[in-house]
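A short write-up of the structure that comes next.
Here the complex is missing a single protein chain, while all its other protein chains stay put.
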Amino acid sequence: MVEEIGTTPEGDIIINVGPQHPATHGVLHLVITINGETIKKVEPHLGYIHRSIEKMCESLTYRQFIYVTSRMDYLSAHINNHACALCVEKGLQIEIPSRAKVIRVIMDELTRIASHELWWGAMAMDLGAFTPFFHAFRERETINDIMEETCGARLTMNYMVPGGVMLDIHPNFQKRVKDFITLYKSKISEYDELVTGNIIFQNRMKGVGYLSPEDAISFGCTGPTAKGSGVSSDIRKLYPYEVYDQVQFDEVLETGCDSFARYMVRIREMNQSIRIIEQLIDNIPEGDFQAKTKAVLKLPKGEFYQRVETARGEFGVYIVSEGGTTPYRIKFRSPGFSNLSALDQMARGSKLGDLVAMMGTLDLVIPDIDR
Amino acid sequence: MNNEELKIKISELLPTATFEEGTQWLTINVAPGDLHLLATQLRQDTSLFFDYLFCLTCIDWKTHLTMVYHLDSTKFRHNIVLKSKLDISSPAIDTVSDIWKTANFHEREVYEMFGVNFLGHPDLRLLILPDGWEGKRPMLKSFEDPINMIRL
Amino acid sequence: MVIEMVIAGVCVIGLFAALGLVLVLMERRVAAWIQIRLGPNRVGPKGMLQSLADTVKLLVKEGMTPNGADKFLFNFAPFIAMMVAMLLMAPIAFAKDFQLWDLNIGVLYFSAISSIMVISILMAGWASNNKYSLMGAMRSGAQIVSYELSAGLSILAVVILTGSLNLNEIIQSQADGWWIFKGHIPVIIAFIIFIIAVTAETNRAPFDLAEAESELTAGFHTEYSGMKFALFFLAEYINVFIVCAIGATLFLGGWMPFHIGHWEAFNHVMDYIPSSLWFFGKTFFLIFLIMWFRWTFPRLRIDQLLNLEWKYLLPISMFNILLVTLMAILGWHF
Partner (left out) sequence: MSNNSNYKDSSSIPPLASGGGGASSSGGGALQYLKDVFNGLKSLATGLRRTLYYFTHHKEIITEQYPENRDTLNLPERFKGEVVMPHDENNEHACTGCTACELACPNATIKIITKFDITPEGKKKKALDKFVYHLELCTMCNLCVVACPTDAIKMAQTFEHSVFDRSELTKILNKPGSKIREGIE
């Protein structure tokens, strides 16, 4: 008859959430211990999509390894590529043309909006509301179309190269981005109507997944996860790169420390990204889109670290060079990996349904965690 | 604090520490035995307050391993890098997961990829690799796997 | 007598199949339009035959029984779900003078039989030998038992006003106006509570915790496949139809046309519309309402679900019963 399996000596049930589970958005495997509906422990098991990108990069040249990083956090592909390009440029000590800088920042911010749009839809779907997913995709598709026109791909662009960007922007680029901003502004109020203001949603989010500011720092949480706990961690503000020190934008901080605060950070961050794009889109300087670089790039012996802000938090590229054409060692500090480590602490004591809300607001991208 | 002040302060805390020149951030070489003590002081000293460990990794130099800790302070926004040389045959170092909780996962990753034994780590198990990969240390330069690795 | 029963039986089974197909298609269309999609448009004209194709697929699929499952209960559970749905069909008046079983305690019968539904879900969840299923079943048990209360109390509001448990008499009492208009505020409150409670009772989103696909993969029917799953699926839609039919009967006058007091001419025109059309129109309006909820709201958490019932719906409906009683005694209704 029905046998007793998968229980702890205390009589708690052990459940495998994932690797094939609708709420883990990929192949995340969480082993959770529950007592009734109450979670006692969450233990992530990773590696289902681990491709050892760090080791792969050791055999690729400094031009080649950038495209691989699009496959990590595929929703922030531009920003990952950007970080690698910046790090290589730091090693080569070359200054890139200001046109390239502005294009890069616009692309980054478009990526950030696209990523947050997808997160918004997927998170609402985790909570059981399917409709927002499709509505979010309407706006996201517009960004993807813009990317496709200029970069030639929708998801893994490989557009940032050491020295600038691979191709100049498409002649339609500025017009289409402005069209997108108009569309976005007309639709963003629907997001509040459908999800943010909804009483069921607020109750599902408020007070769920408490993460104190001290813990957020200690767990190395960054991006909206830390900002939702009131921890200032925006690399764009703290250690500005490219033209972020020349544009006006606010670092979004919420003090709720719960899932709703993290949700609001992302919604407000999209508006800030729009603000940055609006400042830059009409002021793309004329000139080259790429600095002159040698055909074969060789980094001097040494160590180079570049931190950037992706849609999920701080992304770091650590290149150790021995002076050759390929990196001796590359370490990618991915935001999702650190953010995930806080999940256990957040989830203990809450209900099974809350776990979904927490994972939703951590915005986990599994290839980013596994690398 | 700027790099010079940090240098003086850290020299006071740990006289045996040596500093690297020409690096992006102040880089400190520490003996593995001194690391945990220095890390505790770096975290707790009110004028240093390195509360944010943003990167923890390991480099295989074929002759030895180097543990690298990148530290940031959310209060003062100064950064330092701690480095510690480990023996390649049986690498071991004190854990810092009691100081920074993020080190828990990062050390587990380094443990399975480089085989570094973190003394005092609460939960030193495989995190990313599947069962049966204990002690294989796939990120070492000497690692060979004819089945899963494709060389171009 | 026997021939009558056979005819009725065949009709009910035919109605079941037809309703299942129509409702599934309707659900998919409503979902698609709300989600700015087109919906099914491949099979048949405008995708009309999509649900038929799905049925064929489910029919030919292997109905697997997991190894560790309690085989008898596992295979029996979907049939209970279906039987309950069939039993509930009996007292419903589909049109004027068209009722399978004119029961003098029709309302009570409905309340009693619909509670049995939970047994099939508990059975399915327990017998599957799957932790997700078990949790879904337990959730469903807590949920259905709780929401029975407020569903019952809101039905009671109409029973108090009518003074009868007979569905036919309840319909007849609405000849000069439906209860939702005649009973104004208290009946409207009762109607809203009824809709919320039956949405929960039929395990529909936002109360679909028993399935909760983002938490429990598929809840109590995780292990079911093929025709056994189809029976659960069909039972869910039939139940939606039945509760909406009951709602239409009690609050919106069943097959009774829309009448306003003594406007003889207007009432006469309304009488020309066939009574079955009135019944199905009202029922499908309520079904649309429930589908509309499903595609708009996020799911509740289990403790919030129970809070909603015990802290909000139940006190309100108890107070409402008081109001209705007062109204019935003092004759404040129209």
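Labels for the chains are A, B and C, by order of writing; each one numbers its residues from 1.
Criterion: a residue touches a chain if its C-beta (ideal position, glycine included) is under 8 Å from a C-beta of that chain, and two chains touch if they have at least 3 such contacts.
The structure displayed is predicted, hence computed values, not measured ones.
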Open item on the list: Going by the contact rule already stated, which one of A:Asp12, A:Asp73, A:Glu109 or A:Asp258 would touch the omitted chain in the full complex?
Closed with: A:Asp258
TODO: Quick one: say which of A:Thr131, A:Ser233, A:Ser341 or A:Thr361 touches the chain that got left out.
DONE: A:Thr131
Open item on the list: In the complete complex, the non-displayed chain touches which residues of subunit A?
Closed with: 38, 60, 63-65, 67-68, 131, 138, 141, 148-153, 156, 158, 161, 166-167, 170, 190, 193-195, 197-200, 202-203, 206-208, 210, 212, 214-215, 258, 345, 348-350
Task: In subunit C, positions touching the absent partner - done: 30, 33-38, 41, 292-293, 295-297, 300-301, 303-305, 307-308, 311-313, 316
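The working rule: only the chains that are shown with their structure count from here on.
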Task: Interchain centroid distance [CA atoms averaged], subunit B/subunit C, Å - done: 61
- [ ] Take the average of all CA coordinates in subunit A, do the same for subunit C, and state the distance between these two points in whole angstrom.
- [x] 43
Open item on the list: Two or more other chains touching the same residue: where does that happen in subunit A?
Closed with: none
- [ ] Sort out for me which residues of subunit A touch subunit C in the complex.
- [x] 1-3, 6, 13, 15, 21-23, 37, 124-131, 133-135, 138, 194-195, 198, 200-201, 203-204, 351-356
Task: Sites on subunit B touched by subunit A in the complex - done: 22-25, 27, 51-55, 57, 59-60, 68, 70, 74, 77, 100-102, 104-106, 109, 127-130, 138-139, 151-152
TODO: Sort out for me which residues of subunit A touch subunit B in the complex.
DONE: 44-47, 50, 52, 54-55, 59, 90, 215, 217-220, 222, 231-233, 238, 302-305, 307, 314, 316, 318, 320, 328-329, 331, 333, 337-338, 340-342, 345, 370
